[in-house]
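One structure follows; several queries about it will come next.
Missing here: one protein chain of the complex. Every other protein chain is in place.
Per-chain numbering from 1; labels A, B and C assigned in written order.
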Amino acid sequence: MTETPSPEDEGRQTGSEPGLIDRAVSNLRDIWRGIAGSDTSRREPGALSDVDIKRIREQVLACLDAKGGEASARARAAALGHEYLGLNDEGQQDFLGLLADEFGPMEEEIAGAAERYLTAASENSKYLAEEELREALESPRVRLLTQFNALPEGVKFLVDMRARLLEFAAADPRFFGFLADLKDILRRWFDIGFLELRQITWEAPANLLEKLIAYEAVHAISSWDDLKNRLASDRRCFAYFHPGMPDEPLIFVEVALTNGMADNVGVLLDTGAPAVDPDQADTAIFYSISNAQAGLHGISFGGFLIKRVVDVLVQEVPSLKTFATLSPVPGFKRWVGQQDPETLFTAAETKALFNGNPPGPGLVKLLSSGDWLESLDDAAAKPAFQRILARYLVHGKRESGAALDSVANFHLSNGARLERINWKADLSGKGLRQSAGMMVNYLYKRDSIEANHEAYSESGKVVAGSSVRSLAKKS
Amino acid sequence: MTETPSPEDEGRQTGSEPGLIDRAVSNLRDIWRGIAGSDTSRREPGALSDVDIKRIREQVLACLDAKGGEASARARAAALGHEYLGLNDEGQQDFLGLLADEFGPMEEEIAGAAERYLTAASENSKYLAEEELREALESPRVRLLTQFNALPEGVKFLVDMRARLLEFAAADPRFFGFLADLKDILRRWFDIGFLELRQITWEAPANLLEKLIAYEAVHAISSWDDLKNRLASDRRCFAYFHPGMPDEPLIFVEVALTNGMADNVGVLLDTGAPAVDPDQADTAIFYSISNAQAGLHGISFGGFLIKRVVDVLVQEVPSLKTFATLSPVPGFKRWVGQQDPETLFTAAETKALFNGNPPGPGLVKLLSSGDWLESLDDAAAKPAFQRILARYLVHGKRESGAALDSVANFHLSNGARLERINWKADLSGKGLRQSAGMMVNYLYKRDSIEANHEAYSESGKVVAGSSVRSLAKKS
Amino acid sequence: MTETPSPEDEGRQTGSEPGLIDRAVSNLRDIWRGIAGSDTSRREPGALSDVDIKRIREQVLACLDAKGGEASARARAAALGHEYLGLNDEGQQDFLGLLADEFGPMEEEIAGAAERYLTAASENSKYLAEEELREALESPRVRLLTQFNALPEGVKFLVDMRARLLEFAAADPRFFGFLADLKDILRRWFDIGFLELRQITWEAPANLLEKLIAYEAVHAISSWDDLKNRLASDRRCFAYFHPGMPDEPLIFVEVALTNGMADNVGVLLDTGAPAVDPDQADTAIFYSISNAQAGLHGISFGGFLIKRVVDVLVQEVPSLKTFATLSPVPGFKRWVGQQDPETLFTAAETKALFNGNPPGPGLVKLLSSGDWLESLDDAAAKPAFQRILARYLVHGKRESGAALDSVANFHLSNGARLERINWKADLSGKGLRQSAGMMVNYLYKRDSIEANHEAYSESGKVVAGSSVRSLAKKS
Partner (left out) sequence: MTETPSPEDEGRQTGSEPGLIDRAVSNLRDIWRGIAGSDTSRREPGALSDVDIKRIREQVLACLDAKGGEASARARAAALGHEYLGLNDEGQQDFLGLLADEFGPMEEEIAGAAERYLTAASENSKYLAEEELREALESPRVRLLTQFNALPEGVKFLVDMRARLLEFAAADPRFFGFLADLKDILRRWFDIGFLELRQITWEAPANLLEKLIAYEAVHAISSWDDLKNRLASDRRCFAYFHPGMPDEPLIFVEVALTNGMADNVGVLLDTGAPAVDPDQADTAIFYSISNAQAGLHGISFGGFLIKRVVDVLVQEVPSLKTFATLSPVPGFKRWVGQQDPETLFTAAETKALFNGNPPGPGLVKLLSSGDWLESLDDAAAKPAFQRILARYLVHGKRESGAALDSVANFHLSNGARLERINWKADLSGKGLRQSAGMMVNYLYKRDSIEANHEAYSESGKVVAGSSVRSLAKKS
């Protein structure tokens, strides 16, 4: 089965917004300072000394030993977590390195159990060997990590630790096993069944709303007025929350109620535009979906979110007939850069757009400049670029058969249909540079979601609307 | 490390109150009927026919396959869960048998990965083999079980399914692996860090309070007046809850605020007795602790509960100096029956109590009759029985070194001290029959809990107060 | 305009349940003890001594003077309220007597302002005189009573004080002015616009539910099981609450969802009867309405309650077509006793029922005995008594033109239609004695409520269904 991919903000994990995690962690730091009270938290050493490492190793062992009872062990884990939060980047890397190197699965015991499994003479001894295998595979650090959960904000602590590990692991494979352990914990805790869908309105607490501003990853929120406009009477915003971190959205979606399928995000974001009467709206446009927790990368709720929100809206706004996104195409520019410019345009297009001189590698530079739109003839540019985009979306595939474009892959694997390509749909700098100002409507038709998903996940088939199909054929 | 044992109501899991689970399940049945709406739920067949088994097998496979996406798979799991709830005992056993037999870990894949692990030539191939092992050990049914979680009351559904499995497994070892899988899911979900401690007062919802009446396992609650008395101004009641089943207590404790350490539970339960002024109380008596969910047997929160409640009470009632239990001795009678009656009593006692004729096997019968108290001389009986009980509690050990008595084992491993043996402390029929009307105070002193726990868990040492030590020495 | 009368439990105010108010007050006593802490509250003197009266008079004056500021005055009022709650009946009567006698409107000032009003030479001096009149008419005690409101449970304090005054005023007219002052305060505070309609379910707090048991005035609630049945899935219960006393229902109504218009309250109250599927129900039967606060006598919410509940149910249970009551006829027996027995029955009836001997004054005795039903021939009794009841309800009028029967008057002035008379509808002792076991359905048809109300309030016209009209004609 295809794992459901991440939604539209995939850029977020790549470290483009490092401040985000740091800030969240520093909130935690404030809280934890209160717990243990030791002054060590104020000092922020660099790399840990051997003495520090030794001391931390002993503390970890004391947590795992639990001589004084599980409650005491959890108190010790609190002190350790407190120490971790007081470290700077280098110190945290050393701390996590210790757990990566010394508290992973016990190889000898795995080997012993594996042998007993292979040579088991009876069903019963096989069952026992299986249990031993299972036990040996659970790293000691898994117990330690779980102990952090009893603490205030413990879940957020682990999520942020994983965000940190993801950074370190990008450069150092010794963190892989640790990452896998932590993902295994988190994917069970963050099972969709535990998550709560909540609507976010202008009546929500300010400390929650400011997180939307910080976490919005598709169309940046520029001010509280901008935010208020996205929560107006013709808008809806929904997020998933985990009971263990009730003030932290995990993923959120912004929806506009419109008449007809919106083709321009600038209009939606214009704080001066008049509100649509919700009772008259026939379409719900999902115009922004953002993952909020870097530490939950790869643990996906996006598909559930859209479907649940559709269910909720069907109830609340009976006049709605159409559910669709207005989505960016984040991978377009990169893909264009990898194509032979000569093959992208027809001779007629080359003539109309570039005076007959194929643009060459300069094309990407042109797109990147952001102001290319003015330099090209619109009547000629529109059909040419729409056709090229359709080709990219319909035929651009990874080896696995998935769509090249991450946002396309997200919606197609959720069962959406690639419905329409919109010209001059996002004229912000980012929009111009990323996808020549074009955006895409993915259509969620409730009765074909399952079949679309199946077609896409089994054979990579991109279900597209007739206009897109016709554009793609011309390529 | 010693696993923290269950609290005082251990009798509950043995099936002595089967009605409890059935009722809880039938609540769920009502709810689920609404979900799927099919009429099949009304029919309650006996054992499943081959046709039924075949159909269910296919449904399970469809859930695991998830062709139409994870959201669709969860919808299918709902229908399956619905069908399960519509079955009678025999049908449910067949249903669970199918999962036990056909959806366990994949042996060939485990074997393959085990071999690759043992023969791995590099760190990297070893790591990959380890991941494969881990994956192969996760039974397909684990995914199915997790899917139930997305449903309303899904957590309760799994807890109740485990209660059912525990019943079946008592007679049939083929359910062992399935039980282990389910315990593994539940122990992660029910990590203490996710649980919420809530105080329960007379202001609590009636549908919650009636569950206390149903689940109380130590001193049965006879009426709403009895319950109200246990929630009066000089009482406190606390319970742990899981966010996934917010109306279901997991474990709860009843506390009385008293002057001096209470030695008689009848006084505490007397609805006519005047209330103590909480501001004047110096002692908190934990007089009843009950596990409420049979399906969470072996996943223990009792130790955390008492310590957390002590923390809360220290804050709320600053006059409190002493924290102790008033506990039953459920294993006493059985143990007495296993002793040679001649060795239990001294000659002088035998003379005073039995006219010089050792009671022989009739002793247990005498205790069981419940009205033995009247037939024995009180002045002679009191020291004799207190001494015998002290011997049982201090020296009665299992092979593992743990105390024979389950309640003693629970409190000792939580770090409590065996403080005092109380004569004529529970003159209810149950109290007389179970422990000759005697009860025990276990003392929780905050600054020695950790040391006590360590002494007990490492060497089985029973830390006891001087009066108990002196009684035990005479034996 | 006709003042909306009280609902079905009018017997309540007559002192038939004195324990009710006492208990509520004693709750307040517990609370207030905490406020002032003085030990005087423990002593419960009889009539107040002159010294006490003098002291209280000075305290009242200090509250009214407010030298130290309004906040201090309210603190003094708290101490005074505390003292009042510590008094026994006789003491409270003296206390209230002091306020009745010495802190009423200031006659001289009223007279002065009245003269100035009558002789005012200009619009402006007339306006000023009007203001002076208004001020002079506001008794000093009104300010004192208002000061109690700043205290915890202050609203409930005044409501209970009025209940007490109503008792005293029944025997002593000097309390009339005081009563009027207090009613004036309460009718403004308890304006319908401030009241909150809440549904009460089995999930409600037990301390609220036990008040339903205490306050139910039509069909007594015999146990928690009885109560649970009245909150089952085919039942609804709604109450009005005031934000100043959020745990105290003001008035509540119990509703059964049924198929067809219920004609027997015993069936509704049978805890063993199966629940109706709410989605299949076509009728909502209001089978009990109780005022809960004696101190709010004459401040009526009953008419709003029924209409609001109808609005809520129309939304929640779309299958409902009919909204009707199943109501007692509390005044029937008394009225029968006032009629000439000879005129009640026709000759044929007299023959069939009494062997030709008109029953004479013994009729009321017979009805009062409660077991009369067995002694009469059912086939003959049914049409005769139904006819007599119809005559009572349709033609029995007070001088004001209102219906004699208080429950009839309540529903008719709310715009209901007298729809049906039900034979053997309440075979409880109370039902047999009060109305020969008969009950009445009053029908609330949304589109004729206004017209019915108008017809009744203007000309006393009783709008009745055809069967009742036809019965009434025969009389």
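Simple rule for what comes next: contacts are C-beta pairs under 8 Å (C-beta built on N, C-alpha and C of every residue); 3 or more make two chains touch, one makes a residue touch a chain.
Predicted model, so just to flag it, every value in this text is computed and none were measured.
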Original post:
The complex has one chain that is not drawn here; which of the drawn chains does it touch?
Top reply: A, C
Original post:
Which listed residue (A:Glu203, A:Asp340, A:Glu374 or A:Asp447) would be found touching the missing chain in the intact complex?
Top reply: A:Glu203
Subject >> Touch with the omitted chain, as defined above, among C:Gly97, C:Gly244, C:Gly298 or C:Gly460 >> reply: C:Gly244
**OP:** Spell out the interface residues on subunit A facing the chain that's missing from view.
**Re:** 202-207, 209, 224, 228
Original post:
Footprint of the hidden chain on subunit C, which residues?
Top reply: 1, 4, 65-72, 74, 105, 107, 110-111, 114-115, 117-118, 126-127, 130-131, 133-134, 137, 146, 148-151, 154-155, 176-177, 180, 184-185, 188-189, 191-194, 243-244, 303-304, 307, 413-415, 449-451, 453-454, 457-458
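One rule holds for everything that comes next: only the chains that are shown with their structure count from here on.
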Original post:
Chains shared as neighbours by subunit A and subunit B?
Top reply: none
**OP:** Give the label of the chain whose average Cα location is farthest from that of subunit B.
**Re:** C
Original post:
When the C-alpha atoms of subunit A and subunit C are each averaged to a single point, how far apart are the two points in Å?
Top reply: 61
Subject >> Rounded Å distance between subunit B and subunit C, as computed from the means of their C-alpha atoms >> reply: 50
**OP:** Send over the residues of subunit A in touch with two or more other chains.
**Re:** none
